[in-house]
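A single protein chain has been omitted from the complex, and every remaining protein chain is retained in its original position.
Chain IDs A, B and C follow the sequence of writing; residue 1 opens each chain.
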Amino acid sequence: MLEEIVFKIGGEQGQGLDSTADTFATVINRLGYWVYYYKTFQSRIKGGHTDFTIRLGRERVLAAVPRVHVLAAVDQESIDLLSGELVENGLLLADAHFKPTAPSGTDLIAFDMTGIARELGNPIYRGMIAIGASAALLGIPLDGFKQYVAERFRRRSEDIVQANWSALERGAEEAMKLAGSRTFHMAPPPAEAGERILIAGNEAMTLGAMAAGCRAVFAYPITPASEVLETATKYFPRIGGLAVQMEDELSALAACVGANFAGVRAMTATSGPGISLMQENLGWAGICEIPVVVIDTQRGGPSTGMPTKVEQSDLFALTLGGHGEAPRIVLAPGTIDQAYGDAALAFNLADNYHCPVLIASDLGLAHWKASVPPFKATDVQIDRGPLANTDELVNLGRDVFQRYARTPSGVSPRSFPGQPHGQYLASGAEHGPTGKVTENAANRRYMMDRRLSRQSGTLMLGGEPVAGVEYRGDDKPEVLLISYGSTIGAVWEAATLLRADGMRVGVAQIRVIQPLPVRDLQALIDGAGHTFVIEHNALGQLAFLMRGHGVHGRVGSILKYDGTLFLADEVAGRIKDALLSEGATAAG
Amino acid sequence: MLEEIVFKIGGEQGQGLDSTADTFATVINRLGYWVYYYKTFQSRIKGGHTDFTIRLGRERVLAAVPRVHVLAAVDQESIDLLSGELVENGLLLADAHFKPTAPSGTDLIAFDMTGIARELGNPIYRGMIAIGASAALLGIPLDGFKQYVAERFRRRSEDIVQANWSALERGAEEAMKLAGSRTFHMAPPPAEAGERILIAGNEAMTLGAMAAGCRAVFAYPITPASEVLETATKYFPRIGGLAVQMEDELSALAACVGANFAGVRAMTATSGPGISLMQENLGWAGICEIPVVVIDTQRGGPSTGMPTKVEQSDLFALTLGGHGEAPRIVLAPGTIDQAYGDAALAFNLADNYHCPVLIASDLGLAHWKASVPPFKATDVQIDRGPLANTDELVNLGRDVFQRYARTPSGVSPRSFPGQPHGQYLASGAEHGPTGKVTENAANRRYMMDRRLSRQSGTLMLGGEPVAGVEYRGDDKPEVLLISYGSTIGAVWEAATLLRADGMRVGVAQIRVIQPLPVRDLQALIDGAGHTFVIEHNALGQLAFLMRGHGVHGRVGSILKYDGTLFLADEVAGRIKDALLSEGATAAG
Amino acid sequence: MTTQQPAYKISDYRTDESSWWCPGCGDFGVLAALQKAVMELAIAPENVAIVAGIGCSGKIGNYINSYNIHTTHGRTMPVALGVKLANRELTVIAAGGDGDGYAIGMGHFVHALRRNPNITYVVMDNQIYGLTKGQVSPTSMEGFETRSTPAGSIEHPIRPLQMAIATGATFVAQGFSSKQKQLVEIFKQAITHRGFSLVNTISPCVTFNKVNTYDYFKTELTDLETIAGYDPTNRTMAIETLMAHHERVTGIIYRKPESVPFEDRLPGFRADGLATRPLELNEREFDQIVMSYR
Partner (left out) sequence: MTTQQPAYKISDYRTDESSWWCPGCGDFGVLAALQKAVMELAIAPENVAIVAGIGCSGKIGNYINSYNIHTTHGRTMPVALGVKLANRELTVIAAGGDGDGYAIGMGHFVHALRRNPNITYVVMDNQIYGLTKGQVSPTSMEGFETRSTPAGSIEHPIRPLQMAIATGATFVAQGFSSKQKQLVEIFKQAITHRGFSLVNTISPCVTFNKVNTYDYFKTELTDLETIAGYDPTNRTMAIETLMAHHERVTGIIYRKPESVPFEDRLPGFRADGLATRPLELNEREFDQIVMSYR
């Protein structure tokens, strides 16, 4: 009985593999297993290789793995590319129809799926046959699949339900016939499993924003961020909100700033090229002290780069990318639930700090799905920060309201168009307390200090600090691993592997990239033997920023920038190598 | 007899003060003095205060100073704003016409210039009267002025020449009458003085580019960079080149990249907002390995900021501003002759490193004029870097040319449209040796390493290293001052002041911001007692980059970001304060 | 947000900002007419949002007592869209120069036309770049000598009015800064038009444009009211008249009576200002959406 199992299906793009994989993942999640579901794809629409991996466990799983139990291959290329990932005794499932040849060391389970599908009346049943076969090979009962099929197709016709059931059963039968005792046996789902949803980061962030009162999304399509706009177009109109596809990223951010100026929580979502284009308007929002939220779904850069590959190479652009010096806060969720929470947090921070809040998402977080307990609207508190009071404004009278009044916090109440006597000028040129443009030197010093104070120290919300770094692991670790974004899943697992080798290991997940939690990081590094920063880029961007902000100590970088994902074994292996080459004693 | 003197003229914008100041500065330069000529102005066209300062010496002068000998004030505001800068016994020259009142501690020399001008037939002569008076008060003979006037107006009419001469003389007479023995006495110009030009950085860079074979400028107007385009429109058509005002900065850089792809050296010039807009295309040029030169004339940021004030706050944007990771080289000239040289150097580097070369200019360097020996075309060597040979291409045949071939240097010969069999695809998407798009992981690793290698180590040109830092000063200095851009002038002078206090001081001018000369800097810092980085920004950007790149040691920051200029006394004073508060012994 | 109808005074729309413009600048006339128009329409200062571009023209917001947002160069259109969709009860007026709107801002301009939100866009057209001291602009005439075209401009000037109509504009007008009465009337009609209104306003730059001066326009411009039978709801007539007069006309050139603004066509968008509504969600609705991901 296995506690965890991995299923993979590969083939050509545009052949419907995604819906087969989706069905499989959805049912597995509903059964009560924890699912982590990811894919690789290419920057073309049809043709080109694609594959989908479903990792399922009785405990939470959060990373890619190269240990596949069953690989369903729809073409020979998938076999050639992917069979190396099979575990010992791994099973290769294929349609005999395309005359698959399997490399040595893999166990081929091939039968004529297309033929059976035709027998059942439609080649479309091939997918369900593959699912039935795969479930059988993995040792998962068919009941859950049947129930799902029934739910989904009953409204259409009972015949379709029956045909799908037959497909599942035939697939399972044929596979069992061929596999015999070679099948795997997944342990049943944990008994206490509550309901969970299976959702990707883009959708989770859109829902988080919605729960936080975001009512407008202005965006321009781009892989892998488009789903934020697409999700918003689905749900926002239902709640009186709106989502508009703009003509480019310059206008997308500009419209968001306009909406926020007028009092509506608005956000945009983009990827690297869009972030580059937004640099000017980010500085503008910063100097105008207008809150705005921007999701950056990082992908392989620079320029068009590798748009369908994971990378975390926009940290510099997000933190330091604009001309001049303007405040920005940068958050970095690493899991689906963090994505939901951070989207909401971003709006509260924006409204309290009156500056852009950027979410450093990445392709892995945005696209891969994972099981999470259902989000609740009540998990989100809405905190709109300092607002001008309409009655007070009226009492104040004309020409008195100071939008940029000196306050101890450096943030002052804002008024919204429509509030009498709240009129002011929000300008990208340097200005005094009422917003009037001035080049006075003393005013300039104050305004610069005021704005930039937002990006130093610890973020506070409702009197509570916002955790910039989350530590999990052993006390006084020999090895401290620092990471962020979707890479954190592999790093957590790597820590487990290293611990299995007898090491004391800690993992620090950076949750706030700017203002970087310098003091906390320094304390962690000081308390650890060796520190490694693990990130998906070539320049070691987080490590660079840490040094720039004065963090010091023995800090190595583990980098990957070839478009493939960090895997836990790989991270653990590279850390062991690094320790050895440093002459340190890797315990165990 | 003074070795150095400062003249200032202040008044309202749009009243013709600039032409009076220009005349004065031009003549002083022709006389053989070294001139440093700067102004303050505001972001509006007419109205608002402006002033022009001409510092002249028998030795080279390169910075602003607050020690004015003669202040010519055209309105009361100028007196109020500027008379504090007068040296002891400084003279305040004003038109009695506007009934000037001078603060205590200044000596007012007021006579009715407007009246005299009317006598001479035109109020326009007021400027020349002020020049005559100022020259007299500074102890500079009128001959040079007369000669210039004659050269300039003789073609128009002898009467105009005579009237101007009278204006000069009458101004001088009246001033002498009132000043008596209180005038200054500037020593005569040095005898060995060769001819010099008086030119601003924008013009010097345009000429440098021209000498380097740049034949196309595509740009969009912006203060304080517009003069690059404007100078190019004047001269480029004469040499078969062209200068085109584009519709924005995105298109300006795009057109430059297009021209460079097709084999023509092209550049653009902009300021902060434009640099923000160019981030995407900079990354694109980087991944396509297409050379291109961009001048960034930094000004007060962020957004519109303080467009007429000095700042050096685009270093982050220039070095790290784009999404993803693409190569960029960043140069930082600090004087007019360096501006000329670096513009030419930029093209040679671009053609040898096949990536964008950015020039971190600033408002001070771009706009202020200084005396320099005339530029020679022969001072510039043109080095086009690796080019594909047409005959070899033809011999190679079709489909063989590898634009991105593996080479030891990571740079490979490029072909130009029109060369048979040189065809290739230049793409912003990741690609293999022939330019074909690929997502292969090993190729990706190589291509990333190849491109990013351009921005580490020391730049080489024609087998010689390009100096990344220039050191001037004492051996084993107690204090090391690091600076760049036009700020360097004040820092050099501050070093002299500190030395006068008995300190051993060194100044390191950073000439290459990226790749930062890490090793050289570390050696200098290691060899010095205390190090200070002096820069015009709030975040200490250069110091941050130094730390990011691993430079360590006891390094303090002296920052200014209020729109006013660093002055030598101020820099020296703040360094002494910093040393004292550090508990260090400031010698002297 | 309250719809009082007090009689406002022109001073209610003024700030105490000192002059950012040169004496005689055409922009003063645009400012005066705009203030007069909102006053006569009795729109409370707090319900006016001015979205201004970068340029001399863009400084118009400094002078108007209203909510003002001074954008980055060329981005007035999307900012104004954001403001309007956030609170459709506001009167949103975008204003900027010919460079701001027709050079760097051209793409946004076309897309604003296409969307047709209820926004008034005032282009203060001086056929030059004023603030950057006199370079060529997209409306500069061929042969016009500027700092950046010392040998004269070689580009065809843009034809914003024809272009707007061809692109589907629902309200297109042109005024002249020194023809106050007509300009006030144009602004009033533009503001009350239900949809996007382009008001190209000839606004001479007395400092840098020595060709297209007040005097020049006094003889160049034809008032559409003097053209017998001119019908601004006739698209073909509008285009032909513009062609015949090389766009040198003043008045309301084209208006589509049946225009429906963008915001009215947004799915689910309501009639009150989004900004004034509470942020809390209907929990049950949210739960339903969340559970659709099961």
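The rule we apply is simple: a residue touches a chain if its C-beta (ideal position, glycine included) is under 8 Å from a C-beta of that chain, and two chains touch if they have at least 3 such contacts.
Worth saying up front: this structure is predicted, and the values here are computed from it rather than measured.
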Checklist outcome for this item: Touching the missing chain are A, B, C
Checklist outcome for this item: Sole touch to the unshown chain from B:V437, B:A467, B:L497 or B:A578: residue B:V437
Item to check | Full-complex contact with the absent chain, from B:M246, B:A366 or B:V466 | outcome: B:M246
Checklist entry - Of the listed residues A:M128, A:L198 or A:I222, which contacts the missing chain in the full complex? => result A:I222
Checklist outcome for this item: The one of B:Q13, B:Q419, B:Q522 or B:T564 in touch with the missing chain is B:Q419
Checklist entry - Touching the missing chain, which residues of chain C? => result 103-108, 110-111, 114-116, 138, 151, 154-159, 162-163, 165-168, 236, 239-240, 243, 262, 265-267
Next on the checklist: Residue by residue, what part of chain B touches the chain that was omitted?
Outcome noted: 26, 29-30, 195-199, 203, 207, 210-213, 215-216, 218, 235-242, 244, 246-248, 250-252, 254-266, 280-281, 284, 288, 374-378, 382, 384, 398-399, 416-429, 435-437
Checklist entry - In the full complex, which residues of chain A touch the absent chain? => result 14, 43-47, 220-223, 226, 229-230, 233-234, 237, 243, 245, 247-249, 273, 303-304
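Rule of thumb we're sticking to: only the chains that are shown with their structure count from here on.
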Checklist entry - chain A to chain B: how many Å between their CA centres? => result 44
Checklist entry - Going by the touch rule set out above, which residues of chain B reach two or more other chains? => result 43, 273, 303-304
Checklist outcome for this item: Shared-interface residues of chain C (touching two or more other chains) are 54, 70, 72
